[in-house]
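The complex appears here without one of its protein chains, the remainder shown in place.
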Amino acid sequence: MIAVLRDLFRYNGEFAIGCVIMAIILGLAVASFFSPYEPIDSYVVALDAPPSLEYIFGTNSRGQDIFWQLTFAIRNTLAFGFIVALISRILSLTIGLISGYVGGIVDRILMSINDTFIVIPLFPLLVLLYFVLRDDMTWFVLALVMAGLGWAYDARLIRSVMISLRTREFTNTSVFSGMSMPRIVTQEHLPYVLPIVFSTFMNNMNWSIGLEVTLAVLGFTDVDTPTVGGMIFWANQHSAMVSGVWWWYFFPTLFVTLTFIGLFLLAISMNEYIDPRSRLDRMGNS
Amino acid sequence: MTQIPVSAGNGHAHVLETSNLRAYYRMKYFGIDREVRAVDGISIHVRKHEIYGIAGESSCGKTTFIKAIAAAIRPPLEIVGGQVKYSFIDDDLYALPPARRAAIRWRHLSYILQGSMNVLNPVRRIHKTFEDFAFRHMHLPRAEFDQEVRRHLERLRLPAEILRSYPHELSGGMRQRVCIALATLCRPEFIIADEPTTALDVVVQKDVLAMIRETQHEFNSSMIFVTHDLTVHANITDRLGIMYAGRLVEEGRTADVFANPLHPYTAHLIASLPTIGDRHTRDGLHGTPPNLADPPKGCRFHPRCPLAMEICRHENPALTTLAEDHKVACFAASSDVLPTPDEKPNQPEELETER
Partner (left out) sequence: MRSYAIYVAKRILQFALVVFVGISITFLITHLTPIDPVEHAVAQVSTFGFSSPESIELLRQSLKELYGVGDNLWEEYLIFWRRLAMLDFGPSLSAFPTPVSELIGRAIPWTIGLLTVSTLLSWFIGNVLGGLAGYYSRNRILRVLGMIMMGLHPVPYYIVAFVLLIVFTFLLPILPSSGGYEMNLRTGWTPQFVGSVLMHSILPSLSLILVGVGSWFMGMRALVSNIVTDDYVTYAALAGVPDKKLVTSYVMRNAFLPQITGLAMSIGAIFNGAVITEQVFGYPGIGRLLVEAVHAADYSLVLGITSIAIIAVSAAVFIIDIIYPLIDPRVQVSQ
């Protein structure tokens, strides 16, 4: 495991860059624990101070230090993405495995439902949900709902990997040698599926963070919990661009973009390493 | 080494000549270098109007050899040494500029590959494929070209309707016949066939073989015919080369090889052919085919060879002519068989590869 990571780091530029970016982002998130201010405190520093040695990312029109504000925002945003990805991974793994394994009518029913969720436009539904819940729509409710709606694409992916694994020879061998189905799934197949789960984990985090930022910017989330989107929302509320407080936009945008790129690079570099096709090929040759 | 000169003496009698051809797959996976020596120093020649067969078990490098003589080299495959010469070009195949190489394809050199589903473009009607492959070589106006295609199909007793079909609408046997028609339309001097009948059932296989022989005869083409199926070789090829682990271990007239196999591997292959009324199980070869990324030293067959001697473990037997038109690389076959250095080029020549 360590050796694989080391090799990835050494031979896969995308992985290395992704790691560095994510290390910076995580560092920022961790820094929030050392913040001198509470996240919701406002008017604690000078207003609209441009980036300087004292306030490296400047301050905003609500009297907040953007650097410290950003550390909270990134922490919350990452945590949000993590929770959505975690829950939706459980869903897509379960459904993908069952569908790919059991096949037949179960597969067809599950995949119909699956395709339904792929097609339905989520954004209006989330807006509607906010509309109905308003202040009751906390961060966690949103995460739950998004996880409940965002598993479909990857379930299909996992299913197709399962099907190709199922038809491969070693499954037959294991079946003949009397291994039980659950054991085959966990011992023979999970090692191939898990890396895919990891890589879709990153992609799913990107997806959910992207939606959260979008909703937050529009003010359709709990704007009092600082998130990156929420920061942009407040900047918009104060017409920061017009008043020339560009740093209020710039740093959140920069760091959330870095987060997206970092997660994405990790996902694709992992994909490349674990691409079931090339891995199965390599296995077949040795 | 004692290279016996070719009997005809005239170089032009050979349509294809390879000398010491080496083609390796070179791969890097996360820092681990792997080199699969799939074709490792093969020298053969194919005479005019001859069908030369290549046999050998799966993964011995038959397809790789075909790729090497067809200049179908794409990473990770690399040509690391040797030459490929055709009578219709005056230079080494790999020394030709790509444009000239492209001009030879299909006009002089064509291919029939294993007729699985995928050889023909699935989203293109057959007549389009004929056009793509042959039109620019025929130098005919469109209408006449179409005429010629129809005439050709008729000659091969194929219905003209297939031209309007998509590949998936044809049966496997029909697809393979279409490929043969496609490959012979320009009357090429040389045809390369890689397992052309392998995916077909026995009855269809017979028809397709007959068709291949007929067209080869009618158009006076020469041919390399690859299959692991020795009964097919017995039916169709004039001479036969046996490959084992990237090397040629025996070569001779097909009839001679069958009647008098000189290499223990060939003998084993022939002995394990099913014969009617025979219910004995034979003792198969023990062991598995060698890993070409790390082939055994000396004779590559020695770990599985019933006749292996001490010398076999260290020295590589040279392919030696023992009877007229019959060569073998085995120390046990004759004391005339001498060791040859098991060289492996360290500094691969810089050869231009095509994508």
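Think of it as A and B in the order they're written, each chain with its own count starting at 1.
In this section, contacts are C-beta pairs under 8 Å (C-beta built on N, C-alpha and C of every residue); 3 or more make two chains touch, one makes a residue touch a chain.
Keep in mind that what you see is a predicted model, and the values were worked out from it rather than measured.
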Considering the full assembly, with which of the depicted chains is the omitted chain in contact? A, B
Quick one: say which of A:Val217, A:Met231 or A:Val245 touches the chain that got left out. A:Val217
Of the residues B:Asn20, B:Asn121 or B:Gln147, which one touches the chain left out of the display? B:Asn121
Of A:Ala46, A:Ile120 or A:Leu194, the residue that touches the missing chain is A:Ile120
From B:Ser59, B:Ser87 or B:Ser110, the answer for touching the chain not displayed is B:Ser110
For chain A, which residues touch the unseen chain? 112-113, 115-125, 127-134, 136, 153, 206, 209-211, 213-214, 217-218, 220, 232, 241, 249, 253, 256-257, 260-261, 263-265, 268
Quickly run down the residues of chain B that touch the omitted chain. 70, 72, 74, 101-106, 110-111, 113, 116, 118-124, 128-129, 132-133, 136, 166, 168
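Assume only the chains that are shown with their structure count from here on.
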Provide the C-alpha centroid distance between chain A and chain B, rounded to the nearest whole angstrom. 52
